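Attaching a single structure in structure tokens format; questions to follow.
Of the protein chains in this complex, one is absent; all others appear in place.
Naming follows writing order (A and B), and every chain is counted from residue 1.
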Amino acid sequence: MNLLGIRRPWRLLAEASALVIAVIVAFPLYWMVLSAVKPSGEIQSTSPRPWTLSPSLDSFRRVFEQHEFGRYFLNSLLVAVTVVLASALIAFLAATAVTRFRFRFRTTLLIMFLVAQMVPVEALTIPLFFLMRDAGLLNTLGSLILPHLAFSLPFAIWMLRGFVKAVPEALEEAAYIDGASRTRFLWQILFPLVFPGLVATSVFSFISTWNDFLFAKSFIISDTSQSTLPMALLVFFKPDENDWGGIMAASTVMTVPVLVFFVLVQRRLVSGLGGAVKD
Amino acid sequence: MTNDTVSADTAPGSALRPRTPVRAPARERRTRRVGAGGWTPWLYLAPALVVLGGLLVYPIYQLGLISFLEYTQAQVSGGQPTTFKGLGNYATLFGDGEFWQVLLATVLFAAACVVTTLAAGCALAVLLTRVRALPRLALMLAALGAWATPAITGSTVWVFLFDPDHGPVNRLLGLGDFSWTYGRYSAFTLVLLEVVWCSFPFVMVTVYAGIRAIPSEVLEAASLDGASQWRTWRSVTAPMLRPILAVVTIQSVIWDFKVFTQIYVMTNGGGIAGQNLVLNVYAYQKAFASSQYSLGSAIGVVMLLILLAVTLVYLRIVRRRGEEL
Partner (left out) sequence: MKLSARLIAPLAALVLAGLTVTGCAPQTSDTGATKDEKSGTLRVWLFQEVGNKPKERVVDAAVAAFREKHTDAKVEIEYIPVETRAQRVKAAFNDPKSAPDLIEYGNTDTAGYVKDGGLADIKAEFDAWGEAEDTDPTARQSVTVGGGIYGAPLFVGVRALYYRTDVLKELGLPVPTSQAALISTAKKIHRAKPGLYGLAVGGAYTYGAMPFLWANGGELAEESGGTFKAAVNSPAARKGIEAYTSLFGDDNCPAAKCASMGGNATVTAFASGKAAMAIGGDFSHSAVEEGAVKGKYAVVPLPGVAAGSIAPAFAGGNNIGVLKSSSHRTLAVELMKSLTGKKTQAELFDAMGFLPTYTDVRAASAEKQPFVAPFVKTLGAGAKFVPASAGWAQIDASLVLPTMFQEIVSGRKGVAAASDDAARKMDAAFSSAG
């Protein structure tokens, strides 16, 4: 049985290389977790070993013992979830508008959505800072939610376009014949069909929001109760002190939620990204 | 979000909605909907436009404005009035040899990242289609892990992996205490590896999904015709993947041209004597470290214009092929 159209030795070679590459790609993550549980003496050793015989949770303790760590975690989660939900909703509506309707400036808008993705976020920190200040949002989570929403929207709309387009127009017409209103079609027919695409795009907004430390650093100036996770982790990012154990433990803590999110949506992500081509 | 069907008639525009199937050519059907839609698309677009207008367009406008002003810390905190400088900041920028060096480095570095990422991503996507479930799952999970890693932690872990004293890579390769961040090219190489590591998964997963979406009959037919693997890829798979390849290419260009965190973290803000600066970090350093906000903004505007040019080229190619946006 030659299912994949290649001969056996070649397939074995392909599988072996896939596994080797998987190991190489996963190695940095393995090393991160490993260094997080190594006792500090072993981390500083000049002959690092790829295992440890005496795992310790000291590094994690240092991370979690920080003042109000749980609060930071919740703040991060709140910001990321708000951005994900809001951007999914807004992008869904916008993507529907630009794919299921013809109107003046449609192409212009599309080009603008593409161009909007190119804006260097870091350069906009300056004007955004003044904008947030004038809106009185500095030092609040709102100053993180709004810019992230704005920066994740163009990409989300751009991605979702393909999914919305992929829903056959005949379906829309059939719905109307059955007497469905536009609203009903939008939410009860189109929305569920586009949902995998929404998940795929949510991955991007979640990651960029969760990982951000530039805005957190710039906009949450002095109110520690509004700090997010990266701020708590930055404490360990002091190149001079080389607290690698703390850095790696903190990095692990920050990566795990994203990984969980990823694994949860993995299926939908692959089928979702595939949806863009079926068109 | 429930709503019964009939009474939506009260909503503006809905009275015109076609209630009978219209068996007309697609083009005409769409045209008809223009009238039918009325303000509806704008209603749907409103939230997006408000958010983008307020938080993207307006700041960009301000960015442009600041780049024409004399705007340093003293102006920000109100110690001195802002003055209009015209193109003065741009003149300063273009007259500075360092800017051109950084620009060149940015373009070359981004190009290297894009090419490597695309090559690795596409090759592995093809590989994924050739293996059974277990190795596929392993590679997929590893890639998702790399993708999920926040840029700041990924960068730190990579620096640690390549640490001259405590990192495993130098020991594995027998490099002794070779410092990767000291040489300009070795530092760029290190950053490139990290960038590729965290961005190839997007390409791989997307292209893999694209290949999977190609009907297997087409591929079988090609193979029955005796086409070689390479031939099948070139004549069947690649053309069908073109839209998706275009998307991942343009996304990679956008992302890699704007690389910030990796350079900032891994080379400690731009490397020894600024040897590893790229435009984005350069702008940030000018604006925030030296308080020359107007110069930083001018660099931001230059970056924006370059990316805009790339987009226009991309759009031309798409248009020429007669594809619709």
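The working rule: contacts are C-beta pairs under 8 Å (C-beta built on N, C-alpha and C of every residue); 3 or more make two chains touch, one makes a residue touch a chain.
Keep in mind the model is a prediction, meaning the values are calculated, not measured.
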Option from A:A14, A:M32, A:A80 or A:L93 whose C-beta touches the chain left out: A:L93
Of B:A227, B:M240 or B:I272, the one touching the omitted chain in the full complex: B:I272
For subunit A, the residues touching the chain missing from this view: 82, 86, 89-90, 93, 127, 129-131, 133-136, 138-139, 146, 149, 181-183, 187, 217-218, 221-224, 234-235, 238-242
For subunit B, the residues touching the chain missing from this view: 1-3, 7-8, 10-11, 43-44, 46-48, 50-51, 53-55, 58, 62, 65-66, 69, 71-79, 82, 164, 177-179, 181-183, 268, 272-275, 285-286, 288-291
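Quick note on the criterion: only the chains that are shown with their structure count from here on.
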Centre-of-Cα separation between subunit B and subunit A, whole angstrom: 14
Contact footprint of subunit B on subunit A as seen in their complex: 4-6, 10-11, 14-15, 17-19, 21-23, 25-29, 31-32, 35, 43-48, 50, 89-91, 93-94, 96-98, 100-103, 106-107, 109-111, 114-128, 130-131, 146-147, 149-151, 153-154, 157, 169, 173, 176-177, 179-184, 187-188, 207, 210-211, 213-214, 230, 233, 237, 239, 244, 247-248, 250-251, 254-255, 258-259, 261-263, 266, 269-279
For the subunit B and subunit A complex, residues of the former touching the latter: 1, 3-6, 8, 11, 14, 17-22, 26, 29-31, 33-34, 37, 40-42, 44-45, 47-49, 51-52, 54-56, 58-60, 62-63, 66, 124, 127-132, 135-136, 138-154, 156-158, 160-161, 165-168, 171, 197, 205-206, 208-210, 212-213, 219-220, 223, 229, 240-241, 243-244, 247, 250, 254, 257-258, 260-261, 265, 268, 279-281, 283-284, 287-288, 293, 296-297, 299-300, 303-304, 307-308, 310-311, 315, 325
